[in-house]
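For this depiction, one protein chain was excluded, whereas all remaining protein chains were kept in their positions.
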Amino acid sequence: MSDEATMVAEEAPAVEHSLNDAVPGAIIGEWAEETEKALFVAPDKLLPLLRHLKENEAYDYLSSLTCTDYLSYGGKKRGGISERFDVVYHLFSTANKGGSLNLHVRVPEGDTVDSATSIYPGANLQESEVYDLYGIHFAGHPNLRRVLTWDGFHGHPMRKDWKEAYFEEDAKPFRSRHPKGGYQWQEDKLPWGKNATYPPEWDPETWEKPISYVPVSQAPHHKPGDIDTDSLVINFGPHHPSTHGVFRMLTRVEGETIIALEPEMGYLHRNHEKIGERNTWLMNMPFTDRLDYINSMSNNWAYALAVEKLAGIEVPERAEYIRVIMAEFSRTLNHMWGIGFILNDLGALQTPAQYAIEEREMILDLFEEVSGARLMCNYMRFGGVVRDLTPGWVERARYLANERLPRALDMLDRLLSDNEIVRGRGYGVGYLPPEDLIALSISGPMLRAAGIKYDVRKAEPYGIYDRFEFDIPTLSDGDIYARYYIRLLEAREAVRILQQALRDIPGGEVQGAPAYASATLDQGFGTIMGGKGGYTLRPPEGEVYHRVEAPKGELGFYLVSDGKANPFRYHVRSPSFINLNGLGPMSVGYKVADAVVILGAIDIVLGEVDR
Amino acid sequence: MFGSGLLKGLGVTIKHIAETYIDDGKDSPSRYENSIDLGNGRKIIRQSMDQEGLLTIQYPEERRLLPERFRYIPMLIWDTEKNEDRCTACGICAKVCPPQCIWIVRDSDDAGKPITRPAEFYIDISVCMSCSFCAEFCPFDAIKMNHDFELAVYDRYPNLIYDKAELTVPVEYYATLWPVQYEQEETVRHQKEEEDKRKAEEKARKAAEKKAAAEADKSADKPKRSSEEIQALKERAAAAAKAKQSDGADAKKARLEELKRKAAERAKQRRENDE
Partner (left out) sequence: MTTTPEGGFQALKEEQIQQYLHDSIVVPEELQANVLVTTVDKIYNWSRKASMWPLLFGLACCAIEMIATASARFDLARFGMEVMRPSPRQSDLMFVSGTVTKKMVPAIVRIYNQMAEPRYVVSMGACATGGGPFKEGYTVVSGIDKYIPVDIYVPGCPPTPEALIYGLMKVHEKVERQSIQQVPWYRKERSEFVPIPVLGPDIFDPRQVQLIREHTLGEGAAQAATDDGGGITLKPNLLTAEQKQQLREIKARYMAAKQPA
């Protein structure tokens, strides 16, 4: 981790100087903090700067775009700039690997920012999200609308001064719980007994629903002389067996061919970030389980890594190995599950999924034994993992990794890869050229299925991935079949890492302090977990963006600390959400039935899409 | 070849069926190898890693062996030796709880001075996220995670708001569920107790050597519970749990209503004061 930080620190000044030469007046300041270096960009110079970075500096990948509301910032005034909103860009280079370039644009309330979509089309959904949650307008965005809430929702909920119906206090723990306690049912707080507030002077009887802009509502104009066919809008979801949860696709079809497709989400928007800013740092750990609920271990790890980077916490050797083992088990089961459900969408209802689940249960048994829960593991802590492995666990995991999983993957391979339906429906469907995938900020297996050898584990190694021998499989086709097959290959590589990690796992501590609470009676409560962790961790003021290669793609956490016990900003760059940028472009020109498979091959999880 | 995919798929299915039946044909099928037989056709099954064929756990007759660390919802530990709650109402669990579903009222003595005992303890099960932070951070080993998952109810309010009576279990029950951790904790506890005693002894020795010696004798031989006693305790706990289920709801509802009323009054008072 420290290597990474120095790498960023060494790189940034050089780039910065050349940046001001290339685009005069673009960089107006910087925050040089221990964790990460941030550059301030003059709002009017943003687009020229981004264009320069993309064309001349090879920063071709816009990983994360988000916003922070500095209204109630408790620490020092960061960078001496007082504008309320801070739009943050994290750029990476897929060719040069290495760390990120952090750009910040500070704007006052009501100001607009130039949309980055003309340079990085992948900013599309992320800018819409910022508009939805913070109310910042992006000039030049093709389709700026509310994506997570609905048209007509009152206010922009992530603003620091926006309070929800069950609001109690700005930060947990709430004072009402102890010692006067009692019990108050949240529902009793409001006369209508529901989690809702209404603006004063709003009259439900005379109220009219605002007219929503439906992105696919425009019928195409036919050229004179063409046959004037009628096109229809077909709606998928939010309750539809093929949408992998509560997701909605609006499609405009002509015949059976899709001519426009727009994803519609927010049906599982659980206010992860708003709740996350109220939680203490540790409290967010079990909430991350519920992001990508198939891979709670990977999410735990990503969040733990980000906070460790921010607070400078060391992790013992054994814990590092355990984390790799858990993450790779998680990757294996995710890919098996994913393959099963791609096949489900292709019409092989249930059968491949059932065989994938059989092995999954074995992995879940192992998870349950160490962490106590099948799905929501909540296993990692800052500075280690919560408890050591149980006796005999490693032996059984070895059996699974050496014998059972390779056999199961071979079985799936034999069963499915030559299947004529899989081939017939997979070849050449959902194709997007590699440069478009990068421009759309798509990550994970989707990139590698199109021949781009980009994996965060190699590009910017975290944990102890540099110790293992593994390949990044790539396929060149970039179609559904390649996306199916790449998952199989990646699962094999994951098993390979597992075998090495389970072979080499050393003994020792799994966290900086004894695991059991009673053992620490004398040491004070703050020392219970991870030494410096504890439940009142207060990382130093600063910000951090850390990303990992989660099974679904690049999972990043952007955290801002003002030195208090609660994160000031807690943002999740979720792969499922941003990969959906590609859904429309991928589906256009194919049949409606293919859209279902294209969505399946993106492998989304709604908990992560909507957060 | 046309149809080969179909045949392969059927082949895999047939292989699974065959493996399952081969397993069934054995005297002791491998899925029952490590299981615990409870009689009357009921078993607790631990699936081994190398078991081939499909396993179906015939819940409710057969159950999966839950690992020690399995967590569902929290429970409060009643120390049967000292005959008191281990909870001291320090409020750490309520503070670390991520969804803030724990509500504690600290008890006070007749003079109104707060004492280290909870008067009321509520956990809203319809909010609890089973993260086990409360159990991890409790410095007194007073709150632990229960393995009981059979909690489905027909009525949510107030049945899913557990009060102190519903949450409390005897320490033996906890020792049965979490044997390894219990042992570790007891070791630490005894060490600490002995340490404390030793310190107290030394202090006391200066004042009265005789008294200290007597105390040390007492602590040397701790009474051990026989299995019958533990069984009896467990039965009592189960009976109590059952009794609570049947008639507790109405009383609790009334109690909660009362609390609600009180809270409303307090709020009113506060508002008036503000004005």
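As written, the chains take the letters A and B, and residue 1 is the first residue of each chain.
Simple rule for what comes next: a residue touches a chain if its C-beta (ideal position, glycine included) is under 8 Å from a C-beta of that chain, and two chains touch if they have at least 3 such contacts.
Source: prediction; values computed, not measured.
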Residue touching the undisplayed chain, where the options are A:Leu103, A:Ile119 or A:Ile294: A:Ile294
Touch with the omitted chain, as defined above, among B:Lys8, B:Arg64, B:Arg117 or B:Arg189: B:Arg64
Of B:Ala111, B:Ala152 or B:Ala207, the one touching the omitted chain in the full complex: B:Ala152
Hidden-chain contact residue, picked from the options A:His239, A:Arg414 or A:Lys453: A:His239
Hidden partner chain, residues of subunit B it touches: 36, 38, 40-42, 44, 46, 54-61, 63-68, 72-73, 98-99, 124-130, 147-156, 159-160, 173, 176-177, 179-180, 234, 237-238, 242, 263-264, 266-267, 270-271, 274
Touch residues of subunit A, complete complex, unshown partner: 135, 148-150, 152-157, 161-168, 184, 186-205, 207, 209-211, 213-214, 217-219, 228, 238-241, 245-246, 266-271, 274-275, 278, 286-287, 290, 293-294, 353-354, 357-358, 360-361, 364, 374-376, 390-392, 606-607, 610
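Criterion: only the chains that are shown with their structure count from here on.
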Between subunit A and subunit B, centroid-to-centroid distance (C-alpha), Å: 34
Subunit A residues within the subunit B interface of the complex: 172-174, 176-185, 188, 279-280, 282-287, 348, 351, 355, 358, 361-362, 365, 368-373, 376, 378, 386-387, 390, 396, 399-400, 403-404, 411, 414-415, 418-422, 516-522, 525, 528-529, 535
Contact footprint of subunit A on subunit B as seen in their complex: 2, 4-5, 8-9, 12-13, 16, 47, 49-50, 54, 67-71, 89, 91-92, 94-98, 100, 102-106, 114, 120, 122, 124, 129-133, 135-141, 145, 157, 161, 181, 184-185, 188-189, 192, 256, 259-260, 262-264
